[in-house]
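FYI, not all chains are in this one, though none of them got moved.
By letter and in written order, the chains are A, B, C and D; residue numbering begins at 1 in each of them.
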Amino acid sequence: MVDNINKQQEEETAKYQGAEDNSPLIEFKGVTKRFGDTCVMDEMDLKMKAGDRLVIIGPSGSGKSTLLRVLMGLEKIDKGEIFFGSNPYITVDRKGRTRTDMSVRSKIGMVFQHYTLFPHLSVMSNLTLSPVKVRGMARSEAEDRAREYLARLGMEDKLYSYPGKLSGGQKQRVAIARALMLEPKLMLFDEVTSALDPEMVAEIEKVMLDLAKQKMAMMIVTHDMYFAKKIATESVFIAGGKVIEKCDPEIMFNEPKQERTRDFLDKVLHLK
Amino acid sequence: MNFDFFRVLSYWDVLLNGLGITLLFTVSAVIIGTLLGFIISLMRVSPFRVLKWPARLYVEFFRGTPMLIQLFWIFFCLPLVIGRDIPPYVSVLLAMVLFMAAITSETFRGSLKSISGEQHDACVALGLNFRVKAINVIFPQALLRSIPPLMSNNVALFKESALISSVGIADLMFVSSNISSSTARPVEFLTAAAIIYFVVAFPATRLVDLVEKRLLLRFT
Amino acid sequence: AETTWERVKDAGALRCGAAIATPYVMKDPRTNTYNGFFVEMCREFAEHLGVEATFVDTNWDNIVAGAQSGRWDLSMALNETPERARAVAFSEPVSYYQVSFLYNKDNPKLSEGVNDLADIDKADITIAVMSGTVQDKAVTERTENANIMRLPGMDETRLAVMSRRADVLADANDTNLLFHHANPDWSVVMTPNPPIAPQGVAFGMNQSTPEADIQELNEFIIEKKEAGEIEGMIEEAAQLAVQQME
Amino acid sequence: MNYTFDFSVLVGNFGPLIEGLQTTLLLALGANVLGLTVGFVVCLLAMAPFWILRLPAKMFIEFFRCTPVLIQIVWFFYCVPILFNVFLDPITMGIMALGLNLIAFNAEAYRAGIQAVPKEHHDACVALGLGAWHKTVYVIFPQALRNAIPVLMTNGITILQQSALVAIVAVADLMYAGKMLATNTYRPLEVFTAVALIYFFMSLPISQVVTFLERRQDASVER
């Protein structure tokens, strides 16, 4: 049933104006992920095209974070494979071990709910650590680039502050800038606004909408359905380890096909 | 040099006796010291300076000096100060109790402090008076949180108690160095004593870890 | 005020400070019973007073302080030194004492043997003594170059020589002889001539003990001495000590 | 109380106490140098992925944490020479005996510091493409060290106090000097009181710093 829906949806989404680049970027093929006895991803299939901004919604505990973490290489998988473009990215070898193509992984950036800035480093050092130490970028070049990104996010005056002195929204902006420093092909956002005060939410959502304008590919997990509707070019609803519905966000939020999606949205949008 | 660890076996009852003395002193000091420590922790969190400062000074002093000198002072100097004889086992017990009270009072104070302000707020919102708040809300939680660190304190005291051998109490340490010299076999007997201490203390520390995990699971 | 012995009678027990020094004061680790000829003397004096003798463990550092602070009534096997005489009252001597030296004959530093104090008064030699004892004072006064290692009890001094942390053990001649009997394969005892710090070994008491009480104890000791009982006790204690070491 | 105090006995006798104090400081310092450096190495071994390294390190730690310091010192002084035929000067032996104990306790402090670094930071390192080496050196260790400092300092003072135990095996530290003086002058009350105060005033400033640091760390609980 899920396969059926997926096919049907793909035809529809192809027409959608937001998606401009039709080459595949990410493809999950039968990915299974278990934590002990609970099966969090159950032979999941999922496709995302290069120009897409995919919003993932679903009940708490449905495995949204796990999906992003698997994609970032933070969790092993038990079965299936994930492609990046046309190359295998994450696979499972004969002994059941997860194999990750590191060169691909470095093309993906992730921003977490709790900022995870390094408290002992200044904003500047947080941003330049990875480019300088891992990519071998010259320090001056990295610092220039850091300045540029921070300026773009309205944080140019906090270059040498320490994270402890920043507000939640400022920390999250720095975290986004830090991920962008590596110029990823795909950015993953896992509930990046849910630890923030409501006014700061608007601040971060604005930053993300700006990135969207620049055609950055994103996968976004959020509980803010209004924002989801606004940013998505594509949306999926997952529950019980399966993709229940994948379609154009217009359809998803206005007239979802599946009973469960409707149920969930009614609850979250306070319609019940 | 040849070693004869079988020699140890023929003295096992003596060593066990020493362990008995060690445990006797430890357990007595734990019981009295914990009660005293609780009272001192209450003094330290009380709003009255006359209670707070002496308690603080006491704790700082006993945590800031070697237990050996505390023991010596109480053993040799206290009788001179009060001008009365104190039986040696009472002196030793007193030293251990005072030491234990100082460290457990810190443990209790830590757990009292660790109860969040929100719990106090909730008590106000429910109209609980001071007595109900203290007896039914704050103390039970503080006590539960204190259990693992208190158990660690007990293990620490058990180890520190080896010191009492230096004023002639026939505990495990005393007995083993005594046999070491009278049999001219220090390696065997001192090693045996170390192993006995380990055999008692190690499972105890494991138990502390276990209890800690259990409590955390249940109350957070 | 009550006299000391009256108080002891009231209390029903004569408390004796026991710092271990074979064969004067010994404690069997297996049974925790005290023996040694000073212990015997205590028991008999207690009997004389019509009370029980009880023993309080201590060490040589504290044996004087204990009598001073009234922790016990009699400090056993105290050597009569002028310093101590200022702090405690002494009874008649019960036996006589001098310092002897015990060493390991395989110790390369002492391979030429030890004949007098000068042979061990060298910078590379460590002499172990029980701190606060007469041998401690005597050796400290008479040596210039040797290191002195002051340890709290007899157990530790013996451990020090066994582990060769110390080269020489300075102790009472009787005590050293017994230790030598227990370890004949490696130990050698040297007793200097002329004797070092020869002196009486007596009971120590709090200085406030009334003269009459001291007199009563002295008469008791002299009586035993004259009856020749003391030698017997020493002999017996020595045999016991050697047995214990096996 | 019928005791007349006579603190004048101390006046002429500060020499030996000062010498003892020097030895005590030397012991504490030496043990801390060992404890801070080797303790870190032992901590790494105890967290190593190979049981061959992990097991001995853990056994070492547990053994030293579960036996009295006194027996460790006595054992070290009397048994090591018999067993291994090595003879070191008493201060070196003292530093080593105390140092071994501190190594075990500091290894635990370091481990707790490393484990207190939030799990999310490990994830963030992966997301930033930082390898194991960079992650450890630039992200985990600096934070772990900062977390561990108060405990390391507390352990440091504890070992300063525990160093008094070497007096029992006749290392001429402050406690030993005090004991000698108490015996020689027959004035234990004055001497032991003075010695206790010296220890107290050595520990006090450090424990105040620890309290201050802990308060500051509590105040900045953030990721």
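Here is the rule we use: a contact is a pair of C-beta atoms (placed from the backbone, for glycine too) under 8 Å apart; a residue touches a chain by one contact, two chains touch by 3 or more.
Just so it is clear, the structure is predicted and the values come from calculations on it, not from any experiment.
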Copy-number formula (whole complex, one representative of each chain type shown): A x2, B x1, C x1, D x1
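Throughout what follows, only the chains that are shown with their structure count from here on.
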Chains contacting each of chain A and chain C, listed by label: D
Smallest count of steps, each to a touching chain, taking chain B to chain D: 1
Relative to chain D, chain with the most remote C-alpha centre: A
Chain at the geometric heart of the assembly (C-alpha centres): D
Intercentroid distance (Cα basis), chain D paired with chain C, Å: 37
Residues of chain B whose C-beta touches two or more other chains: 76, 80, 166, 177, 180, 186
Touching two or more other chains - residues of chain C: 65, 68, 152, 156, 159, 162-163
Of chain D, residues touching chain A in the complex: 118, 120-121, 123-124, 126-131, 134, 138-139, 142-143, 146, 220, 222-223
Chain C - residues contacting chain B, complex: 19-20, 27, 29-30, 32, 56-59, 62, 65, 68-71, 152-156, 158-159, 162-163, 182-183, 244-245
Touching residues (chain side chain B, partner chain D) in the complex: 1, 60-61, 63-70, 72-73, 76-77, 80-83, 155, 159-163, 165-166, 173, 177, 180, 186-187, 190-191, 193-194, 197-198, 201-202, 205
